[in-house]
Every structure is written in structure tokens, then in C-alpha cells.
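Take a look at the structure set out below.
The complex appears here without one of its protein chains, the remainder shown in place.
On to chain A.
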Amino acid sequence: MTKSDTRILAPQPGLPAPTASWHDRKGLVQIGLLALLLLAPLAAHFLGHVYYVNLASRVTLVAMAAVGLNLAIGYGGMVSFGHAAYFGLGGYVAGISAYHAFDLTPVIGWPVAIPGSDSMLAIWLVAIVVCGLLALAIGAVSLRTTGVYFIMITLAFAQMIYYFANSWPTYGGEDGLPIYLRNTLPIVDTNDALTFFLICFGGLTLSLALTSRIMKSRFGAALTMARLNDTRLATAGIAPYPIRLVAFVISAMITGLAGALYADLNGFVSPTMLSWHMSGELMVIVILGGVGRLYGPLAGAILYVMMETLLGGLTEYWKLFLGLVLLLVVLFAKYGVMGWLAGRERHE
């Protein structure tokens, strides 16, 4: 084989790159899902149904949290049953910061005084950093185990944080912490439901773009190999552990940022956001949508919240139906809604 053969493998200038594009099915499904998510609240807004705009924000944030989880579970093969820890911690960052901004008391008085803030930009930054640090600590320990042990240990860590929040009276304990005034951004009015939705939508599309980009990079190649065959990765000279740990941290940062927005959406944060039910909900969304599919979390979140809203209005046993759907997906649509809509993922 000569050099020219190698060049055939590279995309030719002028031809479209062989990635998701306008005319393939996967690309269409992805654009369709985003369009649906964007257009439904726009329509609701012009028809004056604020409730549905907020519902779309909920779908968007739950999807974004699940995008973070999908990076760990789907792309990294790390089945975390404790992502509520980051979702809830992000929420508490927003809640605690707003509480002190309202109260004009410092969050921490010593050794340096850190004031509260109602600036979303500051809150997001802190949420990302704090969740990243927590994931670094939890991941550093948990990633020494695999399989069921990893599931159990991530759950155990998240439960520790849940019980801690429950029993710490300063920030409401089990009653939670209200955010009386939604946190703010420069220029735009975050109290406007549509504006807030568009902020959430921006967060989701950014995390999708980030995940996609990362997974195509060298880091993504290493993470994929760590999932598929970590012996091969180590034999090539790349230690799997740091690769997994960094992916776990990025995953938690995305979920944590979604959590901060989620608390602002509800004007409230409580230990519920930290509970194992929340972790399970995010896992169900990832599985429903299609594990390791970029748009799986969005498809899963749409389906999940729709079922919750439609069936939940009819019967309090709606989770029984959710269970049935989950069973059907696991049995008959192994690759989730995305697999069913867009076909099986092919690696190159």
C-alpha cells in the first residue's frame, strides 16, 4: 500500500465529512428533537400557557443532567448510581448563594469572607467547580472498584450527602431551601419563563456539543477504549484510571450545572434533589433514550416527563407504566428510543 491509499481514508475537501449531516437519518432525528424542544415552548408562550414553557424547561434541565450522566455511563462505562449528588449539590449552590444574597450574610465568614450572590454566572461557575471537586473525591475512591461495587459505592456516597443535607438545619434540613427571588443575569430578565427556557436550552445544546466534541477527541478515543477494553488501553501505554476519573468529573460538572438551573426553575431546593430516586430517574432517562447515544438523554427526558405529566395526571401509579415501558425498551429496543428512531450506532 502506498501513501495515496492512506489519503483516501481522510475526508476529501469539498465533500461533506462522514459525520451526522442533514441528509442522514440520525441527523434528522437529532434536529427534530431539538426543534420539538424549542418550538413547543415557543408555541406555548404565544398561546399564553406559561405552565408548558416551564415544563419544557424541566425537560431541558433533566435532559442536560442526563447528558452528564450519559458521559459517565454511556461513553465511559461507569454506571454511577449517585449522580443526584451533583444535581442536588448544584441546586444547593444556587439556593445557598441566593439565601445569603437575600440575607446579606456571608456564605463563609472565615478565613475569607465569601458573600452570597444572586448572579447566575457566579453561581454556575461555583456549581461547576464544587461539583467537579466532589466528583474528583468520590470518583478517586469509587473508580478503584468496578461493576456492582462501583454502583453501590457511588450510591453510598450520594446517600451520605443526602442524609447530611437532611440533617443540617441551617439550610432548611429536610424541608429544603426556598429561592425567593430567581437569580439574575445581566441584561436579560430571568423571571420571564421563555427567557429562562432559552437559557436552559442554551445549556443543553452546549453540553451536547461539548460531549460530542470531547468524544471525537484523543481523550474521547481513550475513554472509548477504556470502556470497550481497558487491557488494550493499558497495553498501549495509557493508564485507564486517570482517563475515567477526568470523564467522571466532567460528567458531574454538567449534571451539577443542570442542578443549579433546576433549583432556579423551581425556586426551591431540597434533599429530594439529592436522593437516590433522583439518581434512578436520571439513569432511567439515559436507558430509555439509549445508553451512549448523544441525543439519548434528550429523547429519554421528553418521554419521561411526558409520561409523568400525562399518566401522572391520570393515576398516581404512573411509575408502574414507566416500569412497563422501561421493560419493553430493555427487552425489545435495546438501544433505546434513539436506537429505535435513528438506527444502531456505528463506530468508525
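Methods note: contacts are C-beta pairs under 8 Å (C-beta built on N, C-alpha and C of every residue); 3 or more make two chains touch, one makes a residue touch a chain; residues count from 1.
We adopt the following convention: contacts and distances are computed from a predicted model.
Q: One chain isn't displayed here; going by UniProt, is it "ABC transporter ATP-binding protein", "Sarcosine oxidase subunit alpha", "Hydrogenase" or "Electron transfer flavoprotein subunit beta"?
A: Per the UniProt record, the undisplayed chain of the complex is "ABC transporter ATP-binding protein".
Q: Looking at A:S97, A:T224, A:S251 or A:N266, which makes contact with the chain not pictured?
A: Per the contact definition at the top, the residue touching the missing chain is A:T224.
Q: Out of A:V107, A:I214, A:L311 or A:V325, which residue would touch the omitted chain in the full complex?
A: Going through A:V107, A:I214, A:L311 or A:V325 one by one, A:I214 is the residue touching the chain not shown.
Q: Which candidate, A:G48, A:P169, A:P186 or A:G237, sits in contact with the chain we can't see?
A: Considering the complete complex, A:G237 is the one touching the chain left out.
Q: Determine and list the chain A residues touching the chain excluded from the picture.
A: Missing-chain contacts on chain A: residues 1, 5-6, 9-11, 17, 213-214, 216-222, 224-225, 228-229, 231-240, 243, 246, 347-348.
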